[in-house]
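Okay, so here's the structure we're looking at.
Some chains have been omitted; the remaining ones sit where they do in the full complex.
The first chain written gets the first letter, and so on, giving A and B; residue counts start at 1 in each chain.
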Amino acid sequence: MLQAVLVALCTWVCASGIEFTCWSIQLCSPIIFGPIVGAIMGNMELGLQIGCATQLVYMGNIMVGGVGSVDYPMAGCVATALAVATGAAPEMGVTIAVSFGLFGMLAESGKMTLCSIFVHRADKCAARADTKGITFYNVVCPQIINFFFYFIPAFLAVRFGAEYLTDLLDALPEVILTGLEAVGMLLPALGIAMLMKAIFNLKFLPYFIIGYVLSSYLELGMIAVSLVGVAFALMYWFSYREPENSEEV
Amino acid sequence: MAENQEIMEEKRIKLRKSDLMKSFAIWELTSEMCLSYERLMSLGFCHAMLPILKRLYPDKDDLADAMTRHMAFFNTENQFGALIPGMIASVEEERANGTDYSDEVINGLKIGLMGPLAGVGDTITQGLVKTILLAICVEMGLKGNVWGSIIFFVLYTAYILGVGYTMFFSGYKLGKNAFSKISDTSIIRKLTDCMGVLGMTVAGCMIANYVSIQTVATFTSGDTVIEIQALLDEIMPGILSVGTVFILYALIRKNVSVIKIMGVLVVIGILGAFVGIF
(Lines give C-alpha, C1' and ligand atoms only; values in the text may rest on other atoms or scores of the structure.)
Protein backbone atom coordinates (compact mmCIF):
# COMPACT_ATOMS: atom_id res chain seq x y z
CA MET A 1 0.00 0.00 0.00
CA LEU A 2 2.64 2.51 1.04
CA GLN A 3 4.79 1.31 -1.82
CA ALA A 4 1.93 1.90 -4.21
CA VAL A 5 1.46 5.43 -2.90
CA LEU A 6 5.14 6.19 -3.14
CA VAL A 7 5.47 4.84 -6.67
CA ALA A 8 2.38 6.77 -7.69
CA LEU A 9 3.95 9.88 -6.21
CA CYS A 10 7.11 9.30 -8.19
CA THR A 11 5.06 8.91 -11.34
CA TRP A 12 3.29 12.13 -10.54
CA VAL A 13 6.49 14.07 -9.98
CA CYS A 14 7.95 12.58 -13.10
CA ALA A 15 4.94 13.82 -15.08
CA SER A 16 4.88 17.23 -13.44
CA GLY A 17 6.77 18.91 -16.21
CA ILE A 18 9.39 20.69 -14.17
CA GLU A 19 12.10 21.47 -16.65
CA PHE A 20 15.31 21.00 -14.80
CA THR A 21 14.65 18.11 -12.49
CA CYS A 22 14.19 15.98 -15.53
CA TRP A 23 14.47 17.13 -19.11
CA SER A 24 11.29 18.61 -20.15
CA ILE A 25 7.65 17.83 -19.93
CA GLN A 26 6.90 14.19 -19.18
CA LEU A 27 10.36 13.18 -20.08
CA CYS A 28 11.63 12.41 -16.60
CA SER A 29 14.00 9.70 -17.53
CA PRO A 30 13.92 6.07 -16.39
CA ILE A 31 17.63 6.26 -15.68
CA ILE A 32 16.80 8.53 -12.76
CA PHE A 33 13.48 7.17 -11.57
CA GLY A 34 14.43 3.55 -12.20
CA PRO A 35 16.66 3.27 -9.12
CA ILE A 36 14.32 5.39 -6.96
CA VAL A 37 11.33 3.23 -7.72
CA GLY A 38 13.54 0.18 -7.37
CA ALA A 39 14.53 1.31 -3.89
CA ILE A 40 10.90 1.80 -2.95
CA MET A 41 10.08 -1.68 -4.14
CA GLY A 42 13.04 -3.07 -2.27
CA ASN A 43 15.59 -3.68 -5.01
CA MET A 44 17.36 -0.54 -6.12
CA GLU A 45 19.86 -2.32 -8.32
CA LEU A 46 17.23 -4.19 -10.29
CA GLY A 47 15.28 -0.95 -10.68
CA LEU A 48 18.38 0.78 -11.92
CA GLN A 49 19.04 -1.92 -14.45
CA ILE A 50 15.48 -1.97 -15.72
CA GLY A 51 15.48 1.82 -15.91
CA CYS A 52 18.69 1.86 -17.90
CA ALA A 53 17.55 -0.94 -20.19
CA THR A 54 14.34 1.00 -20.84
CA GLN A 55 16.34 4.13 -21.48
CA LEU A 56 18.40 2.31 -24.05
CA VAL A 57 15.31 1.43 -26.04
CA TYR A 58 14.30 5.08 -26.29
CA MET A 59 17.80 6.43 -26.88
CA GLY A 60 16.83 8.16 -30.11
CA ASN A 61 13.47 9.45 -28.88
CA ILE A 62 13.12 13.16 -29.54
CA MET A 63 10.19 15.20 -28.41
CA VAL A 64 9.17 17.82 -30.92
CA GLY A 65 6.23 20.15 -30.48
CA GLY A 66 5.02 18.15 -27.50
CA VAL A 67 4.93 14.90 -29.44
CA GLY A 68 7.28 12.05 -28.59
CA SER A 69 7.05 8.34 -29.09
CA VAL A 70 6.89 7.24 -25.47
CA ASP A 71 5.60 8.46 -22.13
CA TYR A 72 8.36 8.20 -19.54
CA PRO A 73 6.41 8.47 -16.28
CA MET A 74 4.51 5.32 -17.17
CA ALA A 75 7.36 3.56 -18.92
CA GLY A 76 9.89 4.54 -16.26
CA CYS A 77 8.10 4.47 -12.92
CA VAL A 78 5.09 2.20 -13.16
CA ALA A 79 6.60 -0.41 -15.43
CA THR A 80 9.75 -0.59 -13.32
CA ALA A 81 7.74 -1.00 -10.14
CA LEU A 82 5.71 -3.84 -11.61
CA ALA A 83 8.79 -5.52 -13.00
CA VAL A 84 10.67 -5.30 -9.69
CA ALA A 85 7.60 -6.56 -7.83
CA THR A 86 7.45 -9.68 -9.93
CA GLY A 87 11.21 -9.98 -9.82
CA ALA A 88 11.39 -10.02 -13.58
CA ALA A 89 14.64 -9.98 -15.49
CA PRO A 90 15.61 -6.56 -16.92
CA GLU A 91 14.69 -7.73 -20.44
CA MET A 92 11.19 -8.60 -19.25
CA GLY A 93 11.03 -5.20 -17.57
CA VAL A 94 11.70 -3.51 -20.88
CA THR A 95 8.78 -5.30 -22.51
CA ILE A 96 6.46 -4.11 -19.78
CA ALA A 97 7.89 -0.60 -20.09
CA VAL A 98 7.22 -0.42 -23.80
CA SER A 99 3.56 -1.26 -23.45
CA PHE A 100 3.14 1.13 -20.51
CA GLY A 101 4.96 3.81 -22.48
CA LEU A 102 2.34 3.52 -25.19
CA PHE A 103 -0.48 3.52 -22.69
CA GLY A 104 1.01 6.63 -21.14
CA MET A 105 0.90 8.49 -24.42
CA LEU A 106 -2.84 8.37 -24.05
CA ALA A 107 -2.58 10.07 -20.69
CA GLU A 108 -0.26 12.59 -22.23
CA SER A 109 -2.50 13.50 -25.12
CA GLY A 110 -5.52 13.59 -22.86
CA LYS A 111 -3.65 16.04 -20.68
CA MET A 112 -2.62 18.25 -23.59
CA THR A 113 -6.23 18.35 -24.70
CA LEU A 114 -7.63 19.23 -21.31
CA CYS A 115 -5.01 21.84 -20.60
CA SER A 116 -6.66 24.01 -23.26
CA ILE A 117 -9.39 24.67 -20.73
CA PHE A 118 -6.92 26.15 -18.26
CA VAL A 119 -5.37 28.21 -21.00
CA HIS A 120 -8.75 29.74 -21.79
CA ARG A 121 -9.38 30.39 -18.12
CA ALA A 122 -5.98 32.03 -18.01
CA ASP A 123 -6.97 34.23 -20.96
CA LYS A 124 -9.65 35.71 -18.75
CA CYS A 125 -7.17 36.23 -15.92
CA ALA A 126 -4.85 38.01 -18.33
CA ALA A 127 -7.69 40.26 -19.43
CA ARG A 128 -8.20 41.42 -15.87
CA ALA A 129 -4.48 41.47 -15.02
CA ASP A 130 -4.93 38.72 -12.46
CA THR A 131 -1.39 37.42 -12.09
CA LYS A 132 -2.27 35.02 -9.30
CA GLY A 133 -4.76 33.37 -11.65
CA ILE A 134 -2.09 32.79 -14.25
CA THR A 135 0.10 31.04 -11.73
CA PHE A 136 -2.83 28.99 -10.52
CA TYR A 137 -3.80 27.77 -13.97
CA ASN A 138 -0.25 27.20 -15.13
CA VAL A 139 1.08 25.41 -12.08
CA VAL A 140 -1.68 24.01 -9.91
CA CYS A 141 -4.31 22.91 -12.39
CA PRO A 142 -2.19 20.70 -14.61
CA GLN A 143 -1.10 18.83 -11.52
CA ILE A 144 -4.72 18.01 -10.79
CA ILE A 145 -4.96 16.43 -14.19
CA ASN A 146 -1.70 14.67 -13.57
CA PHE A 147 -3.18 13.34 -10.35
CA PHE A 148 -5.99 11.67 -12.21
CA PHE A 149 -4.00 10.67 -15.25
CA TYR A 150 -0.82 9.53 -13.55
CA PHE A 151 -1.16 9.14 -9.77
CA ILE A 152 -4.40 7.13 -9.82
CA PRO A 153 -3.51 4.76 -12.65
CA ALA A 154 -0.04 4.27 -11.21
CA PHE A 155 -1.47 3.55 -7.76
CA LEU A 156 -4.01 1.10 -9.11
CA ALA A 157 -1.48 -0.65 -11.28
CA VAL A 158 1.02 -1.14 -8.50
CA ARG A 159 -1.59 -1.98 -5.86
CA PHE A 160 -3.83 -4.33 -7.81
CA GLY A 161 -1.72 -5.32 -10.78
CA ALA A 162 -1.49 -4.22 -14.37
CA GLU A 163 -4.77 -5.78 -15.41
CA TYR A 164 -6.66 -2.92 -13.76
CA LEU A 165 -5.20 -0.52 -16.25
CA THR A 166 -5.92 -2.73 -19.18
CA ASP A 167 -9.51 -3.10 -18.02
CA LEU A 168 -9.82 0.66 -17.70
CA LEU A 169 -8.59 1.05 -21.22
CA ASP A 170 -10.89 -1.62 -22.57
CA ALA A 171 -13.81 0.06 -20.86
CA LEU A 172 -13.30 3.19 -22.97
CA PRO A 173 -14.96 2.68 -26.32
CA GLU A 174 -12.63 2.97 -29.29
CA VAL A 175 -14.59 5.89 -30.68
CA ILE A 176 -13.92 8.00 -27.61
CA LEU A 177 -10.19 7.50 -28.01
CA THR A 178 -10.31 8.41 -31.68
CA GLY A 179 -12.50 11.34 -30.80
CA LEU A 180 -9.98 12.63 -28.30
CA GLU A 181 -7.26 12.30 -30.88
CA ALA A 182 -9.41 14.22 -33.34
CA VAL A 183 -9.94 16.99 -30.81
CA GLY A 184 -6.19 17.12 -30.23
CA MET A 185 -5.82 17.47 -33.98
CA LEU A 186 -8.36 20.30 -34.24
CA LEU A 187 -7.26 22.38 -31.25
CA PRO A 188 -4.00 23.70 -32.70
CA ALA A 189 -6.04 25.32 -35.47
CA LEU A 190 -7.68 27.45 -32.80
CA GLY A 191 -4.32 28.43 -31.35
CA ILE A 192 -2.99 29.48 -34.72
CA ALA A 193 -6.22 31.27 -35.58
CA MET A 194 -5.89 33.34 -32.40
CA LEU A 195 -2.28 34.07 -33.26
CA MET A 196 -3.47 35.17 -36.69
CA LYS A 197 -5.81 37.61 -35.04
CA ALA A 198 -2.82 39.18 -33.34
CA ILE A 199 -0.63 39.43 -36.39
CA PHE A 200 -2.83 39.32 -39.48
CA ASN A 201 -2.36 42.21 -41.82
CA LEU A 202 -3.81 42.18 -45.31
CA LYS A 203 -0.74 44.01 -46.54
CA PHE A 204 1.41 41.05 -45.62
CA LEU A 205 -0.88 38.33 -46.90
CA PRO A 206 1.48 37.63 -49.83
CA TYR A 207 4.19 36.60 -47.39
CA PHE A 208 1.79 34.30 -45.64
CA ILE A 209 0.95 32.65 -48.95
CA ILE A 210 4.58 32.18 -49.82
CA GLY A 211 5.35 30.75 -46.39
CA TYR A 212 2.49 28.35 -46.86
CA VAL A 213 3.57 27.24 -50.33
CA LEU A 214 7.15 26.79 -49.19
CA SER A 215 6.16 24.62 -46.28
CA SER A 216 3.28 22.62 -47.62
CA TYR A 217 4.24 22.13 -51.25
CA LEU A 218 8.02 22.28 -51.04
CA GLU A 219 8.18 20.81 -47.55
CA LEU A 220 10.61 23.30 -46.15
CA GLY A 221 10.86 23.25 -42.35
CA MET A 222 10.53 26.08 -39.86
CA ILE A 223 14.20 27.05 -39.98
CA ALA A 224 14.28 27.36 -43.75
CA VAL A 225 11.02 29.31 -43.87
CA SER A 226 12.24 31.60 -41.10
CA LEU A 227 15.35 32.27 -43.18
CA VAL A 228 13.18 33.20 -46.14
CA GLY A 229 11.03 35.31 -43.82
CA VAL A 230 14.11 37.17 -42.65
CA ALA A 231 15.12 37.70 -46.27
CA PHE A 232 11.72 39.19 -47.08
CA ALA A 233 11.78 41.34 -43.98
CA LEU A 234 15.19 42.68 -44.97
CA MET A 235 14.03 43.38 -48.52
CA TYR A 236 11.09 45.24 -47.04
CA TRP A 237 13.42 47.16 -44.77
CA PHE A 238 15.74 48.26 -47.54
CA SER A 239 12.99 49.15 -49.95
CA TYR A 240 10.82 50.87 -47.35
CA ARG A 241 9.63 54.34 -48.05
CA GLU A 242 7.49 56.52 -45.90
CA PRO A 243 3.87 56.28 -46.97
CA GLU A 244 3.19 59.23 -49.25
CA ASN A 245 0.24 60.96 -47.70
CA SER A 246 -1.79 58.68 -45.52
CA GLU A 247 -1.80 55.01 -44.65
CA GLU A 248 -2.71 52.91 -47.63
CA VAL A 249 -5.27 50.09 -47.28
CA MET B 1 0.28 54.17 -22.31
CA ALA B 2 -0.38 57.86 -21.87
CA GLU B 3 0.44 57.64 -18.20
CA ASN B 4 3.64 55.80 -18.97
CA GLN B 5 4.92 58.54 -21.13
CA GLU B 6 4.44 61.07 -18.39
CA ILE B 7 6.17 58.79 -15.96
CA MET B 8 9.04 58.46 -18.38
CA GLU B 9 9.60 62.14 -18.38
CA GLU B 10 10.12 61.92 -14.66
CA LYS B 11 11.97 58.65 -14.39
CA ARG B 12 12.61 55.54 -16.47
CA ILE B 13 11.24 52.26 -15.18
CA LYS B 14 14.13 49.84 -15.07
CA LEU B 15 14.01 46.09 -14.69
CA ARG B 16 15.95 44.82 -11.71
CA LYS B 17 18.24 41.84 -11.84
CA SER B 18 15.87 40.12 -9.41
CA ASP B 19 12.94 40.51 -11.81
CA LEU B 20 14.93 38.81 -14.53
CA MET B 21 16.06 36.05 -12.17
CA LYS B 22 12.48 35.42 -11.10
CA SER B 23 11.36 35.32 -14.69
CA PHE B 24 14.11 32.88 -15.57
CA ALA B 25 13.23 30.67 -12.62
CA ILE B 26 9.58 30.50 -13.61
CA TRP B 27 10.62 29.76 -17.16
CA GLU B 28 12.80 26.85 -16.12
CA LEU B 29 10.36 25.46 -13.60
CA THR B 30 6.97 25.80 -15.15
CA SER B 31 7.12 26.68 -18.83
CA GLU B 32 6.10 23.22 -19.99
CA MET B 33 3.68 22.41 -17.20
CA CYS B 34 0.54 23.46 -18.97
CA LEU B 35 1.50 22.42 -22.47
CA SER B 36 -1.70 22.25 -24.48
CA TYR B 37 -2.45 21.15 -28.01
CA GLU B 38 -4.12 24.42 -28.65
CA ARG B 39 -1.33 26.82 -27.87
CA LEU B 40 1.54 24.72 -26.56
CA MET B 41 3.74 26.88 -24.30
CA SER B 42 1.61 29.99 -24.45
CA LEU B 43 0.55 29.98 -20.82
CA GLY B 44 4.04 29.06 -19.68
CA PHE B 45 5.45 32.00 -21.57
CA CYS B 46 2.96 34.42 -20.13
CA HIS B 47 3.65 33.12 -16.64
CA ALA B 48 7.38 33.58 -17.06
CA MET B 49 6.85 37.17 -18.16
CA LEU B 50 4.85 38.12 -15.08
CA PRO B 51 7.72 39.41 -12.91
CA ILE B 52 8.80 41.56 -15.84
CA LEU B 53 5.37 42.88 -16.68
CA LYS B 54 4.41 43.59 -13.07
CA ARG B 55 7.47 45.78 -12.69
CA LEU B 56 7.00 47.58 -15.98
CA TYR B 57 3.29 48.24 -16.00
CA PRO B 58 2.07 49.66 -12.72
CA ASP B 59 -1.12 50.59 -14.50
CA LYS B 60 -3.59 47.72 -14.44
CA ASP B 61 -4.90 48.22 -17.96
CA ASP B 62 -1.43 48.24 -19.42
CA LEU B 63 -0.63 45.11 -17.45
CA ALA B 64 -3.74 43.35 -18.73
CA ASP B 65 -2.82 44.33 -22.28
CA ALA B 66 0.67 43.01 -21.89
CA MET B 67 -0.46 39.76 -20.32
CA THR B 68 -2.98 39.18 -23.06
CA ARG B 69 -0.27 39.87 -25.62
CA HIS B 70 1.79 37.04 -24.24
CA MET B 71 -0.97 34.47 -24.16
CA ALA B 72 -0.59 33.82 -27.90
CA PHE B 73 0.48 30.48 -29.36
CA PHE B 74 4.08 29.84 -28.49
CA ASN B 75 6.49 26.96 -28.69
CA THR B 76 10.21 26.57 -28.64
CA GLU B 77 12.94 24.48 -27.09
CA ASN B 78 13.30 25.78 -23.56
CA GLN B 79 17.04 26.04 -23.23
CA PHE B 80 18.09 27.69 -26.48
CA GLY B 81 14.69 29.33 -26.69
CA ALA B 82 15.29 31.05 -23.33
CA LEU B 83 16.75 33.75 -25.56
CA ILE B 84 13.22 34.80 -26.45
CA PRO B 85 11.79 35.70 -22.99
CA GLY B 86 15.07 37.45 -22.30
CA MET B 87 14.85 39.51 -25.44
CA ILE B 88 11.16 40.22 -25.02
CA ALA B 89 11.88 41.49 -21.50
CA SER B 90 14.10 44.18 -22.95
CA VAL B 91 11.60 45.09 -25.66
CA GLU B 92 8.84 45.40 -23.07
CA GLU B 93 11.15 47.57 -21.01
CA GLU B 94 11.59 49.95 -23.91
CA ARG B 95 7.90 49.89 -24.60
CA ALA B 96 7.01 50.66 -21.02
CA ASN B 97 9.34 53.61 -21.24
CA GLY B 98 7.52 55.12 -24.13
CA THR B 99 8.99 53.68 -27.31
CA ASP B 100 6.02 52.80 -29.39
CA TYR B 101 6.62 49.14 -30.22
CA SER B 102 3.49 47.63 -31.62
CA ASP B 103 2.22 44.13 -31.02
CA GLU B 104 3.50 43.31 -34.50
CA VAL B 105 7.11 43.91 -33.51
CA ILE B 106 6.77 41.76 -30.41
CA ASN B 107 4.85 38.97 -32.09
CA GLY B 108 7.12 39.05 -35.11
CA LEU B 109 10.16 38.64 -32.86
CA LYS B 110 8.63 35.74 -30.97
CA ILE B 111 7.42 33.97 -34.09
CA GLY B 112 10.57 34.57 -36.05
CA LEU B 113 12.82 33.22 -33.33
CA MET B 114 10.81 30.38 -31.87
CA GLY B 115 11.03 28.09 -34.89
CA PRO B 116 14.74 28.26 -35.59
CA LEU B 117 15.60 28.03 -31.89
CA ALA B 118 13.37 24.99 -31.50
CA GLY B 119 15.14 23.35 -34.43
CA VAL B 120 18.60 24.16 -33.17
CA GLY B 121 17.72 23.42 -29.55
CA ASP B 122 15.99 20.10 -30.09
CA THR B 123 18.86 18.90 -32.22
CA ILE B 124 21.56 19.90 -29.77
CA THR B 125 19.80 19.29 -26.46
CA GLN B 126 17.89 16.14 -27.22
CA GLY B 127 19.82 14.88 -30.21
CA LEU B 128 23.35 15.51 -29.07
CA VAL B 129 23.84 16.34 -25.40
CA LYS B 130 21.15 14.07 -24.02
CA THR B 131 22.26 11.17 -26.16
CA ILE B 132 25.93 11.55 -25.29
CA LEU B 133 25.29 11.87 -21.57
CA LEU B 134 22.92 8.94 -21.61
CA ALA B 135 25.27 6.80 -23.66
CA ILE B 136 27.91 7.20 -20.98
CA CYS B 137 25.68 6.88 -17.95
CA VAL B 138 23.41 4.08 -19.13
CA GLU B 139 26.48 1.91 -19.63
CA MET B 140 27.30 2.36 -15.93
CA GLY B 141 23.72 1.86 -14.83
CA LEU B 142 23.34 -1.37 -16.71
CA LYS B 143 26.26 -2.73 -14.73
CA GLY B 144 24.41 -1.83 -11.56
CA ASN B 145 26.40 1.27 -10.79
CA VAL B 146 24.03 3.92 -9.38
CA TRP B 147 26.57 6.67 -10.08
CA GLY B 148 25.36 6.47 -13.64
CA SER B 149 22.05 7.95 -12.56
CA ILE B 150 23.60 10.53 -10.29
CA ILE B 151 26.15 11.75 -12.81
CA PHE B 152 23.49 12.00 -15.45
CA PHE B 153 21.22 14.00 -13.21
CA VAL B 154 23.94 16.42 -12.18
CA LEU B 155 25.44 16.96 -15.61
CA TYR B 156 22.16 17.24 -17.42
CA THR B 157 20.75 19.69 -14.91
CA ALA B 158 23.95 21.71 -15.12
CA TYR B 159 23.68 21.76 -18.90
CA ILE B 160 20.07 22.87 -18.82
CA LEU B 161 20.52 25.60 -16.27
CA GLY B 162 23.79 26.72 -17.84
CA VAL B 163 22.52 27.01 -21.37
CA GLY B 164 19.15 28.38 -20.27
CA TYR B 165 20.72 31.05 -18.06
CA THR B 166 23.21 32.09 -20.70
CA MET B 167 20.61 32.33 -23.41
CA PHE B 168 18.10 34.19 -21.25
CA PHE B 169 20.48 36.90 -20.20
CA SER B 170 22.14 37.10 -23.62
CA GLY B 171 18.69 37.65 -25.01
CA TYR B 172 18.11 40.48 -22.60
CA LYS B 173 21.44 42.10 -23.36
CA LEU B 174 21.04 41.67 -27.11
CA GLY B 175 17.59 43.16 -27.02
CA LYS B 176 18.87 45.98 -24.87
CA ASN B 177 21.57 46.81 -27.39
CA ALA B 178 19.32 46.55 -30.37
CA PHE B 179 16.14 48.15 -29.12
CA SER B 180 17.13 50.79 -26.64
CA LYS B 181 18.82 52.82 -29.35
CA ILE B 182 15.76 53.10 -31.52
CA SER B 183 13.77 56.20 -30.84
CA ASP B 184 13.07 57.58 -34.29
CA THR B 185 9.39 56.86 -34.88
CA SER B 186 9.87 56.37 -38.59
CA ILE B 187 12.34 53.58 -37.91
CA ILE B 188 9.88 52.03 -35.48
CA ARG B 189 7.20 52.09 -38.15
CA LYS B 190 9.63 50.42 -40.54
CA LEU B 191 10.52 47.82 -37.94
CA THR B 192 6.86 47.13 -37.30
CA ASP B 193 6.26 46.42 -40.94
CA CYS B 194 9.31 44.22 -41.28
CA MET B 195 8.30 42.19 -38.26
CA GLY B 196 4.88 41.86 -39.79
CA VAL B 197 6.49 40.46 -42.93
CA LEU B 198 8.55 37.99 -40.93
CA GLY B 199 5.66 36.98 -38.74
CA MET B 200 3.26 36.39 -41.59
CA THR B 201 5.81 34.37 -43.58
CA VAL B 202 6.43 32.08 -40.65
CA ALA B 203 2.73 31.91 -39.81
CA GLY B 204 2.14 30.43 -43.26
CA CYS B 205 4.60 27.73 -42.34
CA MET B 206 3.31 27.20 -38.80
CA ILE B 207 0.01 25.90 -40.08
CA ALA B 208 1.76 23.13 -41.94
CA ASN B 209 3.90 22.42 -38.89
CA TYR B 210 1.46 22.50 -36.02
CA VAL B 211 -1.92 21.81 -37.55
CA SER B 212 -2.40 18.54 -39.36
CA ILE B 213 -6.10 18.04 -39.79
CA GLN B 214 -6.63 14.96 -41.86
CA THR B 215 -9.72 13.00 -42.67
CA VAL B 216 -9.74 9.24 -42.81
CA ALA B 217 -13.09 9.27 -44.58
CA THR B 218 -13.35 7.00 -47.57
CA PHE B 219 -16.13 6.24 -49.94
CA THR B 220 -16.51 2.56 -50.72
CA SER B 221 -18.86 0.82 -53.10
CA GLY B 222 -17.96 -2.61 -54.31
CA ASP B 223 -14.26 -2.56 -55.08
CA THR B 224 -14.09 1.18 -55.45
CA VAL B 225 -12.43 2.94 -52.52
CA ILE B 226 -11.95 6.68 -52.66
CA GLU B 227 -9.75 8.28 -50.03
CA ILE B 228 -11.03 11.78 -49.54
CA GLN B 229 -7.74 12.94 -48.04
CA ALA B 230 -5.85 11.89 -51.18
CA LEU B 231 -8.21 13.96 -53.34
CA LEU B 232 -7.86 16.94 -51.03
CA ASP B 233 -4.08 16.67 -51.10
CA GLU B 234 -4.23 16.83 -54.86
CA ILE B 235 -6.10 20.10 -54.71
CA MET B 236 -3.80 21.55 -52.09
CA PRO B 237 -1.77 19.80 -49.44
CA GLY B 238 -2.95 20.80 -45.99
CA ILE B 239 -6.14 22.36 -47.30
CA LEU B 240 -8.18 21.18 -44.30
CA SER B 241 -5.71 22.71 -41.88
CA VAL B 242 -5.46 26.05 -43.60
CA GLY B 243 -9.20 26.10 -44.22
CA THR B 244 -9.99 25.39 -40.58
CA VAL B 245 -7.59 28.06 -39.38
CA PHE B 246 -9.16 30.65 -41.64
CA ILE B 247 -12.69 29.71 -40.67
CA LEU B 248 -11.78 29.98 -37.00
CA TYR B 249 -9.97 33.23 -37.65
CA ALA B 250 -13.07 34.62 -39.32
CA LEU B 251 -15.21 33.54 -36.37
CA ILE B 252 -12.83 35.08 -33.87
CA ARG B 253 -12.80 38.34 -35.80
CA LYS B 254 -16.55 38.33 -35.64
CA ASN B 255 -16.16 38.19 -31.88
CA VAL B 256 -17.57 34.72 -31.51
CA SER B 257 -16.55 33.57 -28.07
CA VAL B 258 -13.42 31.48 -28.16
CA ILE B 259 -14.76 29.15 -25.49
CA LYS B 260 -17.77 28.46 -27.66
CA ILE B 261 -15.52 27.70 -30.62
CA MET B 262 -13.54 25.30 -28.50
CA GLY B 263 -16.73 23.57 -27.43
CA VAL B 264 -17.81 23.21 -31.02
CA LEU B 265 -14.41 21.82 -31.96
CA VAL B 266 -14.68 19.20 -29.24
CA VAL B 267 -18.11 18.22 -30.45
CA ILE B 268 -16.94 18.11 -34.07
CA GLY B 269 -13.94 16.02 -33.12
CA ILE B 270 -15.96 13.43 -31.23
CA LEU B 271 -18.86 13.37 -33.65
CA GLY B 272 -16.37 13.23 -36.51
CA ALA B 273 -14.69 10.23 -34.97
CA PHE B 274 -18.08 8.67 -34.46
CA VAL B 275 -19.17 9.00 -38.08
CA GLY B 276 -15.75 8.04 -39.34
CA ILE B 277 -14.48 11.36 -40.62
CA PHE B 278 -11.44 11.44 -38.35
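The definition used in the following text is that a contact is a pair of C-beta atoms (placed from the backbone, for glycine too) under 8 Å apart; a residue touches a chain by one contact, two chains touch by 3 or more.
In this text the structure is predicted, and so the values were computed from the model without any measurement.
Engineer: What copy formula describes every protein chain in this structure file?
Structural biologist: Only one copy per chain type is drawn, but the file holds A x3, B x3.
Assume only the chains that are shown with their structure count from here on.
Engineer: What residues of chain B sit close enough to touch chain A in their complex?
Structural biologist: For this pair, the touching residues of chain B are 27-40, 42-44, 46-47, 50, 54, 60-61, 63-64, 67-73, 75, 78, 103-104, 107-108, 111-112, 115-116, 118-120, 122, 126-127, 130-131, 134-135, 137-138, 141-142, 144, 146, 148-149, 152-153, 156-157, 160-161, 164, 186, 190, 193-214, 236-238, 241-242, 244-246, 248-249, 251-253, 258-259, 261-262, 265-266, 268-274, 278.
Engineer: Show me the residue ranges of chain A that touch chain B in the complex, using the header's touch definition.
Structural biologist: Within the complex, chain A contacts chain B at residues 16-21, 23-25, 29, 31-32, 34-35, 44-45, 48-49, 51-53, 55-56, 59-60, 62-66, 109, 112-120, 122-123, 125-129, 131, 134-135, 137-139, 141-143, 175-176, 178-201, 203-205, 207-217, 220-223, 225-230, 232-234, 236-237, 240, 242.
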